[in-house]
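Only a single protein chain was left out; the remaining protein chains are all shown in position.
Showing subunit A:
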Amino acid sequence: MPNVRIPTPLRKYTQGREEVTVAGDTVGVVLDGLEQSYPGIKERICDEAGKVRRFVNVFVGEDDIRFLDNLATAVKASDEISIVPAIAGG
């Protein structure tokens, strides 16, 4: 199953886990699975319309999904998905 790297601000949803594995063959399906396992996390990543929020980016490996097929981007079991939000503090 693809490995999902959870950024610090979202780890309160994953009981502090830095990485989780979630079944799915696209990024969107993986995020749906993430929400099933960790309720509340998806609305921090996607807006009401289901699109990835403007201040969050999702990468498969080093590839920005906006340059691929967005949430329909295909993933393999060996892929690593990174959720990278803009960090505001200073």
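Note that contacts are C-beta pairs under 8 Å (C-beta built on N, C-alpha and C of every residue); 3 or more make two chains touch, one makes a residue touch a chain; residues count from 1.
One rule holds for everything that comes next: contacts and distances are computed from a predicted model.
*Asks:* The chain that is not shown, which UniProt protein name from "ThiF family adenylyltransferase", "Oxidoreductase", "ABC transporter permease" or "L-lactate dehydrogenase complex protein LldG" does it carry?
*Replies:* Spelling it out: the chain absent from the display is recorded in UniProt as "ThiF family adenylyltransferase".
*Asks:* Among A:Thr14, A:Asn57 or A:Asn70, single out the residue that touches the unshown chain.
*Replies:* Residue touching the absent chain, from the options given: A:Asn57.
*Asks:* By the contact criterion defined above, which parts of subunit A meet the unshown chain? Give residue numbers in ascending order.
*Replies:* 5, 7-9, 18, 44, 53-57, 59, 62, 64, 66-67, 82, 84-90
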